[in-house]
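Shown here: the complex without one of its protein chains, the others still in place.
Let's turn to chain A:
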Amino acid sequence: MAVNEHRPTVADIKFQVKEGSSLSSATFIFGDEDHTLGNALRHVLMQNKEVDFCGYSVPHPSEPKMNLRLQTTGRPALELLKEGLRDLRDLCNILEERVEREIPDAEDEES
């Protein structure tokens, strides 16, 4: 017998722009994402001085969806979203390199 019959729901669309969005202010719908990416991405985007407003929400906890509202000072929101994702990726790279350098391996710790 299966120990675990329940499976988490999977979103059918991974990325989508909500209707009613304009070029410089848009709401993006991320499938299969939650606060993990939402809040981190929101923070990174807010560091960009071309971003006027950025906020995220998870409309319902049982739906695998995350909404991100992005209003810019002029440039297309989609472009800044991509920049934000790249910035977050850069942060991961820097963090990984620091972790690799600064934190001793388990074997070292034992000795």
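Quick notes
What we mean here is this: contacts are C-beta pairs under 8 Å (C-beta built on N, C-alpha and C of every residue); 3 or more make two chains touch, one makes a residue touch a chain; residues count from 1.
We take it that contacts and distances are computed from a predicted model.
The chain not displayed here is annotated in its UniProt record as "DNA-directed RNA polymerases I and III subunit RPAC1", chosen from "Mediator of RNA polymerase II transcription subunit 18", "dolichyl-diphosphooligosaccharide--protein glycotransferase", "DNA-directed RNA polymerases I and III subunit RPAC1" or "Ras-related protein Rab-43".
Contact between chain A and the absent chain runs through residues 1-4, 6-8, 14-17, 21-23, 30, 33-37, 39-40, 42-44, 47-49, 76, 78, 81-82, 85-96, 98-106, 109-110.
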